[in-house]
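To start, the structure itself, in C-alpha cells.
A single protein chain has been omitted from the complex, and every remaining protein chain is retained in its original position.
Chain nomenclature is as follows: A and B, assigned in order of appearance, with residue numbering initiated at 1 for each chain independently.
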Amino acid sequence: GGGIKAILPIPSTNPARKICESDEVIRRAQEEGCVNVVFPGTVTQEGCCRFVSEILKCILYQRQQLPMTYDQLVYSQKKQQASLQVNRKHYHCSVDMDWRKCQQTLQELEEVLQQLEVLFSLSRVPRVLLLMGGSIVLPKELYEINMEALVLAGGDQSLRVSSCLRQLFRTLFVADLLSDTRPVRLMPTTVLVLAHRDCGVGWFRPKLQFKVPTRVKNQIIALSSDPSACKEPRADRSDWQDYVWFQAPMTIKGFSN
Amino acid sequence: MTSTLKGITLKGSAELVAEFFSFGINSILYQRGIYPPETFTRVTHYDMSLQLTTDPKLKNYLTNVVSQLKEWLFECTVQKLVLVITCLETNEVLERWQFDIECDKSAKESSAPREKSIKTIQDEIRSVIRQITATVTFLPLLETPCAFDLLVYTDKDLVVPDKWEESGPQIIDQSEEVRLRSFTTSIHKVNSMVAYKRTDSV
C-alpha cells in the first residue's frame, strides 16, 4: 500500500495527435462497425488461433455472457472446487447450482477452444463468425474476425503473439465496439469458421449452404499484416475459393453470477 | 423512497461516485495483481461479480479515503483522483489511472433532485467497471512487485487533513494513454483514463 497525498492541480499534458487517431478508430467502429488492426509484420498460424480464442473470451465477457473474465472464472472455479472438497458438509444447493452453471459454461467454452486449436492445425482460417442469440440465419448480434489479409510465416520471422494481442485489444478497447451500457440478455453463442473444404476437420460440421447474415449489423474485427513489413505476399481472393463454412456442433450458453 | 428512485440529489450523487471509486480501486488492485488474488473476496454489485479486498490494513485505508472523498464530492471540491502504480524497487511510475471529476456546483444551491434514475447511473458505472476489467487484455504485464499511491486533486483553498501530504503529479514518461467511458450522475461527471509505459517489444 501507499500513503494518501493531496496535491495541487497541475495542467496535465495532453498529446493532441493521439486523441485524433483514436477518434478515427471510434468513428469507424461506430459508423462502419469495423475495427482494423494492422500488425507490423507476419504472424504464425498458432498466433491466429490465439487471436480468435482471446477475442471469443473477451466478447463473451464484454457482451455480458460471463459474469467475470474467463481467467477469473477459471481461477474462482478452482478455488471453489478446493473448498468444496475440504468442506463437503457445508455446500448449499444454490451454491451447487451456480457452480454447475459455471462449470458447464467453462466446459463448453474449453471444448470450443480446444477444437479451434485442432482446426487451426488442419487449415488456414480466413474468417471466423461469432453469432449470438436468435438463429444462425438471423442472430441478434454478429461478430466477424477477418484474417484474410494476415500474412503467415514461421515463428522465428513472426511477431510475438503477446504483443500482437496487446495491440489488438488496445485497438478494440479504444474503438469501444463491445461495450454496452444497457444490460444484455443471456443468449447462446455459435462459432462458425471458414476453412478448407478438404481439411478433414471432424468436430465442426460443414454448412455448405451458409451465407453470412446480411440483415443484422456485422461487427468486423479485421486483422491484417502491414504489406510493407512482409516479404511474403498476401493471400489472393482466389485462394479462398475452396473454403467453406463449418459450424461448431454446440453453442456456448453463458450465465450470470 | 419515491424521490430517491425518481431522481438524484447531491448527497446521493456523492455516495454513488464514492462507491464507484471504492469498487473501481478494488478492481484495479485485483486485476493488476498489486495484491494477491487470494486476499480478495467475490461480491455481487451492479448486477455483476466484483472483487473486494479482505486485507485488513488495505480495507481500513480504502474506507478512510472513500469516506473523505465522499465529503469532498458532497462539497464539490475534488477535481481528480489518480491511482499510481509504481515499481517497488526503482520507484518508477508504470501505470497511472486518472479519474477526472467535474462537479456541477449549482447543485449545492438547489436541493431539488435531478432527473436521472439511480438505475441508469448504475448501468453507466457498470460499463466503466467492465472496461476496467477488460484493460488487462492490453496493459503490459507488471512483472516486478509494485506499490500504489492515491493522489487527489482538490480546490486550492481547501484545508487538507493532517495525514495528507503534497506530491508531484507522478507522470509517466513515454506513455500510452487510453480513455475509458465516462459516466455522469448529472451532478458529478467522471472521465476515466489509464496511462501506461510504452513497450517497444512490438
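One rule holds for everything that comes next: contacts are C-beta pairs under 8 Å (C-beta built on N, C-alpha and C of every residue); 3 or more make two chains touch, one makes a residue touch a chain.
Rule of thumb we're sticking to: contacts and distances are computed from a predicted model.
> Which one, "Ribosome-associated complex subunit SSZ1", "Mo25-like protein", "Pachytene checkpoint protein 2 homolog" or "Ubiquitin-related modifier 1", is the UniProt name for the chain you do not see?
In UniProt, the chain excluded from the picture bears the name "Pachytene checkpoint protein 2 homolog".
> Need the list of shown chains touched by the one chain that isn't shown.
A
> Which residue from A:Ala82, A:Met97, A:Val118 or A:Leu138 sits in contact with the chain not drawn here?
A:Leu138
> Please pick, from A:Arg27, A:Lys78 or A:Arg185, the residue that touches the omitted chain in the full complex.
Spelled out, the listed residue whose C-beta touches the missing chain is A:Arg185.
> Among A:Arg27, A:Lys78, A:Arg100 or A:Arg197, which residue is in contact with the omitted chain in the full complex?
A:Arg197
> Over the whole complex, note the residues of subunit A touching the chain we left out.
134-138, 185, 197-198, 202, 205-206, 208-209, 211, 214-215, 244, 249
Note that in this section only the chains that are shown with their structure count from here on.
> Could you pull out which subunit A residues touch subunit B in their complex?
Interface residues on subunit A, with respect to subunit B: 1-10, 12-13, 15, 18, 22, 40, 54, 58, 61-62, 64, 67-69, 71-72, 75-76, 79, 159-160, 163-170, 172-174, 176, 178-183, 256-257.
> For subunit B, which residues are in contact with subunit A within the complex?
Its residues touching subunit A are 37-38, 42, 44, 47-49, 57-58, 61, 64-65, 68, 79-80, 84, 98, 123-124, 126-127, 130-131, 133-140, 147-154, 156, 158, 160, 163-169, 171, 176-179, 181, 199, 201-202.
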